[in-house]
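Following this message is one structure expressed as structure tokens.
Note that this complex is displayed minus one protein chain, with the remaining chains in position.
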Amino acid sequence: MEKYICVKDLENAALDLLPKATRDYYKSGATEEQTLAENSTAFRRLRIRPKCLVNVERTDLQTRALGNYVSMPVGISPSAMQRMAHPDGELANVKAAEAHGTIYILSTIATSSIEEVAQAAPKATKWFQLYIYNDREVTKSLVARAEKAGFKALVLTVDTPLFGIRRADIRNQFTLPPHLKLANFDGHLSTKIQSTKGGSGLNNYVSGLFDKSLTWDAIKWLKSITSMPIIVKGILRPDDAVKAIEAGCSGILVSNHGARQLDGVPATIEVLPEIVEAVKKYNTEVYLDGGVTTGTDVYKALALGARMVFVGRPALWGLSVGGQAGVQKMLDIFRTELEYTLQIAGTPSISDITRDMVCHESVYCKL
Amino acid sequence: MEKYICVKDLENAALDLLPKATRDYYKSGATEEQTLAENSTAFRRLRIRPKCLVNVERTDLQTRALGNYVSMPVGISPSAMQRMAHPDGELANVKAAEAHGTIYILSTIATSSIEEVAQAAPKATKWFQLYIYNDREVTKSLVARAEKAGFKALVLTVDTPLFGIRRADIRNQFTLPPHLKLANFDGHLSTKIQSTKGGSGLNNYVSGLFDKSLTWDAIKWLKSITSMPIIVKGILRPDDAVKAIEAGCSGILVSNHGARQLDGVPATIEVLPEIVEAVKKYNTEVYLDGGVTTGTDVYKALALGARMVFVGRPALWGLSVGGQAGVQKMLDIFRTELEYTLQIAGTPSISDITRDMVCHESVYCKL
Amino acid sequence: MEKYICVKDLENAALDLLPKATRDYYKSGATEEQTLAENSTAFRRLRIRPKCLVNVERTDLQTRALGNYVSMPVGISPSAMQRMAHPDGELANVKAAEAHGTIYILSTIATSSIEEVAQAAPKATKWFQLYIYNDREVTKSLVARAEKAGFKALVLTVDTPLFGIRRADIRNQFTLPPHLKLANFDGHLSTKIQSTKGGSGLNNYVSGLFDKSLTWDAIKWLKSITSMPIIVKGILRPDDAVKAIEAGCSGILVSNHGARQLDGVPATIEVLPEIVEAVKKYNTEVYLDGGVTTGTDVYKALALGARMVFVGRPALWGLSVGGQAGVQKMLDIFRTELEYTLQIAGTPSISDITRDMVCHESVYCKL
Partner (left out) sequence: MEKYICVKDLENAALDLLPKATRDYYKSGATEEQTLAENSTAFRRLRIRPKCLVNVERTDLQTRALGNYVSMPVGISPSAMQRMAHPDGELANVKAAEAHGTIYILSTIATSSIEEVAQAAPKATKWFQLYIYNDREVTKSLVARAEKAGFKALVLTVDTPLFGIRRADIRNQFTLPPHLKLANFDGHLSTKIQSTKGGSGLNNYVSGLFDKSLTWDAIKWLKSITSMPIIVKGILRPDDAVKAIEAGCSGILVSNHGARQLDGVPATIEVLPEIVEAVKKYNTEVYLDGGVTTGTDVYKALALGARMVFVGRPALWGLSVGGQAGVQKMLDIFRTELEYTLQIAGTPSISDITRDMVCHESVYCKL
């Protein structure tokens, strides 16, 4: 693992290792992939404004998310079917999160079950990402199992009435490799994704299974069947953030689904400030994923008001390269880069990262 | 057709298939082709701001244009001499529009006659694009024939006192292939375009035939010879849009002629908002063509106030690749991409696409 | 000449033909050549906003500059030592201007004399570009000869206390080829430029000869020795434009010396509007050179307030490629492109080109 010194190194190695269909599935964004590129480049348009001569002898990366302690404000975002990257799949990922004292969000569409994940890393803070199926009994069962298994929050994906158009998956006629299955389901729900009648097997799978008629009432229903706090994932507008809070959600995960749903939506870091502003009076926590690949990206998101960030693809790259060790390496890199940033920026603790530590590059066009 | 999954695929295949002179004729813009590029890239500077948790079980792409029902807000813009792309030319195009329940605009300079087109697709909504010739009897005859053949509107091109400078056509000494003719005309008007005395045969053709002295009085004259509603095509300024309405036009087609007339004019999507604003109080419909190649482009134009959009080159690429089936494939792609966009953006019907669904990227520079 | 259909064609052909030292001398800008690129790209940031349905049957490109009739608002800017490009040098250039009914500005540092130029094209409107030499008698003689030879204006270069750093000339140890001389001078002033003691022979030449102590009093002195109107060439600031007028100048040529003096100065089209604004109340004519290569560039400069534009390098490219015929071809291209622009923009005469015909692209960022 020594030779990997930045997330880009892990990405490059993973892209070399993975079979084409898996590689394409993980790296693709929706249609023309403009937003995919923007998720990263939007961070480059922000500037950190470091303070000097601040005592930084002791740095402190710890924070809390929904009351859960984390050793640093970088967690692992949900991504589907992680055993495609490595035989240990979700289990390697959650163990890495446990080892690093951070949060792992398990996908509904996982190749390891809720119970397997819980057992693999009993001490990790685990959240469960939920898709609501037309079959509400299926959905209820997922929620009940997650709660029973000790998951600490439900992360409801709200941007996915169906999956976006990912051209590579269509060309590859993507299916789940035959030795894997969707481990949270039984019967046809666990294997349907293994065949395709043309196009992306994943899109064929979810079409007709996910509930497209969902509204904000879904939150009410969820609250009636679980006592886990609910985080909504996929918010890109301030008014939706306010609706989420008024519906009873406990957290907002600003996300564009890794730029995989709709091309042309803003980068997540672009919309973060207006969402933070809109929810300020509610004291609700806001998180972000999308395009985070360096410690300075994390720092910028925190300065703009995120409580913590989550990374999806970086975990997959680490997983592909080295299983649990690879994911830990990825988290090591973020930890180190963030630690350096805290010190050189003169903000030794997370709570020192105030809004004025970061500005948009356009500030410097006003000479 | 299965292998074509986006308009770009059709374009690439068509560019491979077509003979050089035709390919160049279709793809070129005026002089340095800056506006040609801008027509597309200007769409990339707009961001869609999706809503989540909206019931999108039923999507509805239907709308009306000048009272004509269309199954989706994407029609086919006029382009000249479509038999150069495929032996079925205009007939394949209009049949595809008929099959898809949308509008086909026939060019004056077509290689199939008004009557042939009407007969090929009697149920299609057909509009007739008009150039006004110096010989007003020729013009009157065109209008009368279109009306008699059941065309539902006149689309008067107002940006073409002469054809723009298209360098490739000059270098190629572009002429209509000898087995084709301008089918709406008799005698020398039908064949003159087949020879050139140097330079572009098309420019030589129209020079001296088109009426360069046209003013807004032309609308009055047209209204005196037809009861078809009149749409003006080629508007790029708000004041001209208002003049058109005051002259009695029923619709405004914001167009820069596929960037083929004057290089350096704005992208059509750039000027759309100010034109929509200027005509708001008149309740006149505004359409757009230019640079539309994806479902999100369509969506952005609708959000900025277009009633529907028209596509020119995409129809030519589809036609080149597969005749009617190719054009239908092109329309399929737009339909699918627009449907996905409606669902993921949380606006299941066309009428749900309000102005706030789209913003300019510069909004995010104001941190 | 048929095969050249745009100025870029002439440029490419010329760059192929010319020997390296000459090619480099003509095409170079100061130091890093940022402004050289900006002179062109700044035009690309402007948009033409065409009007439609304007009677453009008769276009009229004629205008007047300092009372002199010109058949079109494109003249030839001064450039040094034109016989390096073609044996006919300045004589070919002035004859082309005469044939086209436009203005030719002869450089002080010419390889044809004032008298030769006057004799070659007696009917051309000729202006004389002046450098003021330390030796005021030399300067007086130049002015007197120009006036006597029928030149209609003095174009005083005000941005050249010394020549800028042009790296290629230094590397090439640029000198005037031995068969040529500076034809407006006798003795060592005519041949000194043919040798170099290292570095650019041209910079060595002017250093010590040009008067670096010039102030605005120079205008007063010039007015005392000539009755020709005085145009100042090289103005880039509004306050300097006002000073010029108050000193008695009759015209302002906005120029950055083809980006050859100081890198990092603005493109000329960028500063034109503020200069036009500053001198509005004086009714003084403003001209522009720098980066003009197409008819739409000319149009944009006129819309922003230039009375006419001048082109330097395009004349050199035409001259290199075909002597007088090549320069005429270059002027033909501008005439044709400008004529098309007038028609398609709906402004058939030069006086129709009002300020609102052009806007900056940033206008379209304010959605």
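Per-chain residue numbering starts at 1, and chain names A, B and C are given in the order in which the chains are listed.
Heads up, the rule we're going with is that contacts are C-beta pairs under 8 Å (C-beta built on N, C-alpha and C of every residue); 3 or more make two chains touch, one makes a residue touch a chain.
What you see is a predicted model; the values in this text were computed from it and never measured.
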Name every displayed chain that the left-out chain is in contact with.
A, C
Of C:140, C:167 or C:223, which sits in contact with the chain we cannot see?
C:167
From the list C:229, C:251 or C:266, which touches the chain that is not on show?
C:266
Can you list, in ascending order, the chain A residues touching the missing chain?
2, 5-6, 44, 46-57, 294-296, 300, 336-337, 340-341, 343-345, 361, 364-367
For chain C, enumerate the residues touching the unshown chain of the complex.
31-32, 34, 42, 45-46, 158-162, 164-165, 167, 170-171, 198, 212-216, 218, 232, 234-237, 239-240, 243, 261-267, 270-271, 273, 304, 359-360, 362-363
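Here is the rule we use: only the chains that are shown with their structure count from here on.
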In graph terms, with chains as vertices and touches as edges, which category applies: line, ring, star, complete, or other?
line
Which one of the chains is farthest from chain C, going by Cα centres?
A
Using CA atom averages as chain centres, what separation in Å is found between chain B and chain C?
42
Indicate the whole-number Å distance between the mean C-alpha point of chain A and the mean C-alpha point of chain C.
59
Name the residues of chain A that each touch 2 or more other chains.
none
